[in-house]
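Note sheet for the following structure.
Missing here: one protein chain of the complex. Every other protein chain is in place.
For chain A:
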C-alpha cells in the first residue's frame, strides 16, 4: 500500500490488520503519535487526515491510500516549532508528555473546525459563529485525556496559540 504522510510518499507491505497508528510507529519510524488506549478513548494517537483530526488507532492504514496524513512530526520540529507546540511549552501544558502530541494535533484540528464555523455541544446557539471560550475548548478537546491532569495549562496554551494563529492569518 502507498501512504502520503507529512508530504512524503511511503510504500508499505504490511498485514491488512495494521492500524494507521501502527503503520506510522512500527513501520515508518514516525513514533511521535502515541498509543494510549488503542480503542479511541484517549486521543493520544490523534492525526490529521485531509485536515481533519481522527483517532489513528481506530482506522486501518490500507483505508487511507490517497489521503493526506499529518502527524505531529509534520506540524513542526525543534528548529521550527508550530505555534501550538510553542504555546504548550510556554504554558507548561503537560507533565509526563505522553498525551501531548495527540493534544497538540487535536488542538490544531479543532481550531480548523472552529474556523469553519462548526458548533459544539457547548455552543449556546448552534446557528451562531462559535467563540473560543474556555468552556468551548474543554468540550471540543474532550476526546483527549491527560492522566497528569494538565488541563488548565492545556486550555491556556490553546487560547494563546489560537490568538497567535489569528494574528498571523
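Keep in mind that, in the parts below, a residue touches a chain if its C-beta (ideal position, glycine included) is under 8 Å from a C-beta of that chain, and two chains touch if they have at least 3 such contacts; residues count from 1.
The rule is short, and it goes like this: contacts and distances are computed from a predicted model.
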item	value
Chain not displayed: protein name in its UniProt record ("ATP phosphoribosyltransferase regulatory subunit", "Cobalamin biosynthesis protein CbiM", "Xanthine dehydrogenase family protein subunit M" or "Metal ABC transporter permease")	"Xanthine dehydrogenase family protein subunit M"
Contact partner of the left-out chain, one of A:3, A:54, A:72 or A:104	A:54
Chain A residues touching the omitted chain (full complex)	15-17, 19, 38-40, 43, 46, 52-55, 58-60, 62-63, 106, 109-110, 113, 116-121, 123, 126-127, 138-144
